[in-house]
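Following: one structure in structure tokens, then a few remarks.
One protein chain omitted, others in place.
Think of it as A, B and C in the order they're written, each chain with its own count starting at 1.
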Amino acid sequence: MEQLKVGIIGLGRIGKIHAKNLVALADVEVVMASDPDPAARAFAAQLGVVQVSADFDQIFSHPEIKAVIICSPTDTHFECIEKAAAAGQHIFCEKPLDMTVEAIEKIVEIVTQAQVKLQVGFNRRFDVHFARIRSLVEAGAVGDTHILKISSRDPGPPPISYIERSGGLFLDMTIHDFDMARFIVGSEVKEVFAIGRVRVDPAIGEAGDVDTAIVNLTFENGTIATIDNSRKATYGYDQRLEVFGSKGMAHIGNQQADSHTVYNAEGIHQPVLLDFFLERYEQAYRSEMQDFVAAIRGGKPVPVDAHDALMATKIGMAAWQSVRENRPVALSEM
Amino acid sequence: MEQLKVGIIGLGRIGKIHAKNLVALADVEVVMASDPDPAARAFAAQLGVVQVSADFDQIFSHPEIKAVIICSPTDTHFECIEKAAAAGQHIFCEKPLDMTVEAIEKIVEIVTQAQVKLQVGFNRRFDVHFARIRSLVEAGAVGDTHILKISSRDPGPPPISYIERSGGLFLDMTIHDFDMARFIVGSEVKEVFAIGRVRVDPAIGEAGDVDTAIVNLTFENGTIATIDNSRKATYGYDQRLEVFGSKGMAHIGNQQADSHTVYNAEGIHQPVLLDFFLERYEQAYRSEMQDFVAAIRGGKPVPVDAHDALMATKIGMAAWQSVRENRPVALSEM
Amino acid sequence: MEQLKVGIIGLGRIGKIHAKNLVALADVEVVMASDPDPAARAFAAQLGVVQVSADFDQIFSHPEIKAVIICSPTDTHFECIEKAAAAGQHIFCEKPLDMTVEAIEKIVEIVTQAQVKLQVGFNRRFDVHFARIRSLVEAGAVGDTHILKISSRDPGPPPISYIERSGGLFLDMTIHDFDMARFIVGSEVKEVFAIGRVRVDPAIGEAGDVDTAIVNLTFENGTIATIDNSRKATYGYDQRLEVFGSKGMAHIGNQQADSHTVYNAEGIHQPVLLDFFLERYEQAYRSEMQDFVAAIRGGKPVPVDAHDALMATKIGMAAWQSVRENRPVALSEM
Partner (left out) sequence: MEQLKVGIIGLGRIGKIHAKNLVALADVEVVMASDPDPAARAFAAQLGVVQVSADFDQIFSHPEIKAVIICSPTDTHFECIEKAAAAGQHIFCEKPLDMTVEAIEKIVEIVTQAQVKLQVGFNRRFDVHFARIRSLVEAGAVGDTHILKISSRDPGPPPISYIERSGGLFLDMTIHDFDMARFIVGSEVKEVFAIGRVRVDPAIGEAGDVDTAIVNLTFENGTIATIDNSRKATYGYDQRLEVFGSKGMAHIGNQQADSHTVYNAEGIHQPVLLDFFLERYEQAYRSEMQDFVAAIRGGKPVPVDAHDALMATKIGMAAWQSVRENRPVALSEM
């Protein structure tokens, strides 16, 4: 089987993970990797990527590259997508595609016209546990879905500098839960009501963000959802979901590095949860690359696309407006 | 030790439970029980209650009775409380005290002036599991409370005739969760946002009620809460709570009739949850009577009083208004 | 319904429990209770037992008493059973019936000839959890039984003075597990191999006992079993069982006073197990009295009889012989 030739743009934390996972795929060749940082390029070279460059454009102009993996900063996404689409290259782009609804709508247009695939990095859909819940819902195991609950809490807040550019909690963190909610329920969101608080660190509030939140969603198919978030769970990365319906409930709990239990005079003890997304979603990151490659090879739609990114972003925007105005906000207002 | 002499008013399902639990207490004598239904009176006689009557008033005028247990229909509560207070009898009254905020405010006034104790039947506070969560919160085990989550789902809806007089889901069912939320958080509610849907049975909607709901509460101490309800959980009576804070989380799960597990070729299986409140809160019903008696004997405040009933009712009223107007409603509006 | 009139012989720790449970039964009247200790008799009087006596014989000669509950010291059991049988009284007797196989065989003969029922105090059979496992096995849920595993560990050793007269670990503690094994498997034991060690306290060894043990049983129906015991589990009273067969496995785990979980930076924590048998088997003690009464009223066989006591004792004797001779011992040698 001929190898799919790909280029990687940006070798930060997440770009490195994708690079490793792609290099390990037998049917993929990472032809070129690009990053302005020499250390990042050295990392790629050590993985066996023969061509490295400080200049992203070398990837878009590379005649052999059929697909690009965009892991560069968010404010470069639009330009990269535009150039890749112009070059007829398929695109995997990390979330968020862009910070504005308008830009994402434009991206939808661009990739549609260029007839290239664009997959968005909503990695959690590829986690076997969450994917199984979706399968159960599709198979009717819970009947009609009535209530969806998601708890999604980080082990610690990101740097304030990140928060200042991220779009805030609803766009850098809850956005994953918004996508997950749409994925599990299989319907579109109608309305959003959000409560946001600053409880973890006043500096987060000073940066214009919240760190503790509850967001309710109502769906077109009648399902109602509640999501709760915190920037700081002392016990690790808390990622749970349950979907309740006319026939019953499906639930997925947390994962631990090892699942031992110690019993002693103080009680019964288990270790904390897996620390964060790199550990918790290790398998999901591998699978999302495999599925992106498979979609290109098979000429099939990608499992999560620019429309999904658009909807999640709209929900995030609506959540912010809901907090500002203390009222439910219809998605149609966005 | 002299026995506390009590009278029981109303021997329906819950009155019978209280009667049995009181008869089993060594330091209590059930002097009289009253119910218009001869079968109910026969039940009391069989328990060893010597005096039975069809007429409630015989209890209020009984010279020996120091405390009354009011389990008659809601629309008789006000009158019973008024008469008992006039007779200087301490009062345990089932929830709801009354269907209007005004009447409950008047009740607060009546019992305060009469200097009699009034305990309200929020039985869940007396459940060892929930009580333990409250103790943990008080002891600082979770630090400052940030998020409270309650799932509270019944195994099946009540008759439509009940729903028509009950005040609907927020006042007959969620009211327990509102009280639990106040109990756990230890602070007053500021604002309520509620989403209600009819998903279980259209007849419930025709009766003016909802059967599926999410309610958010914000508290004066900064905690935010989300409660979800359903009138019908196929797997039994679902009663869970978690409270998340700056130091961690405390969680209480469900109880099963027996906790066996069967492993076979189809998977790993456990039995459904305890069927409903009579089974799930059996211990709580016993304990609330003990604590009521202990409060009278010890001259101490009752653990849950008319003010608690008032607040829970106001939250329920606010939840209905929130659903009707699709906006968050401040408790101060009530 | 006429009340069954019973007498209680011996009001030590377990006698008090039975007294309380019997007094609470509507269809039983505790006519007389007997104990040489005035404080014990006062306890009975406070429960409402009108006639108390220091002399056991008053119970056997009481014309109204139809059944006796024997909770006096083990060395009085034989005599009490003999007298009760002679008086035509049905008998509930605490375990062990006696310390010798010969005496128990004689007891079987006595009660058979006198045509009185004799139920033995193997309380665990009445625990809803273990009883459910037996039902599952009977219903074929695990298919043919291949392997039985029991873990049974006390929270702390009894006084040395108790050990010196108890017959040691296999006869005072494992005997419950031997009965449970026979109950679950529904077949007779053929051979016993036991390993005993002194690991908890050298004084236990000096008293001629062991405190840590593994016992294997082989059954006539082909099932093989392994039981492990310790006199001291720091985390509470550990009582678990699993039965594995051709179709799968049924398992019953431990019970906790309350089942909360705390998550914090150190891990995930649950409270220790219920402390000991009085707490863990509270329901079982109630049920065994109800079932004894029901067997008498219904003219049905008691659920656990002198033959069961005989077999459990023989297994215990065989276990001791196995430890002494370090070889498997056939039950037919006993």
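One rule holds for everything that comes next: a contact is a pair of C-beta atoms (placed from the backbone, for glycine too) under 8 Å apart; a residue touches a chain by one contact, two chains touch by 3 or more.
All values reported here derive from a predicted model rather than from experimental measurement.
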item: Residue touching the undisplayed chain, where the options are C:Q58, C:T112, C:N216 or C:Q283; value: C:N216
item: Contacting the left-out chain in the complete assembly, out of A:I160, A:A203 or A:A265; value: A:A265
item: Hidden partner chain, touching residue among C:R153, C:H260 or C:K314; value: C:R153
item: Omitted-chain contact residue, chosen from B:Q3, B:S187, B:S246 or B:N264; value: B:N264
item: Hidden partner chain, touching residue among C:D154, C:D179 or C:D228; value: C:D228
item: Where the unshown chain meets chain C, residue by residue; value: 144, 146-147, 149, 151, 153, 193, 195, 197, 199-200, 212-214, 216, 218, 222, 224-226, 228, 230, 232-235, 238, 244, 246-249, 326-328
item: Contact footprint on chain A, counting only the chain that is left out; value: 24, 26, 46, 128-129, 132-133, 136, 141-142, 247-253, 255, 257-265
item: On chain B, residues whose C-beta touches the chain left out of the figure; value: 233-235, 263-273
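Here is the rule we use: only the chains that are shown with their structure count from here on.
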item: Label of the chain whose CA centroid is most distant from the centroid of chain B; value: A
item: Central chain (by mean CA position); value: B
item: Rigid-body rotation angle, chain C and chain A, from Cα fit (steps of 5°); value: 180
item: Interface residue overlap between copies chain B and chain C, same or different (over half shared); value: same
item: Inter-chain centre distance, chain A versus chain C - centres from mean C-alpha coordinates, in Å; value: 58
item: Between chain B and chain C, centroid-to-centroid distance (C-alpha), Å; value: 39
item: Of all residues in chain C, the ones touching two or more other chains; value: 263-265
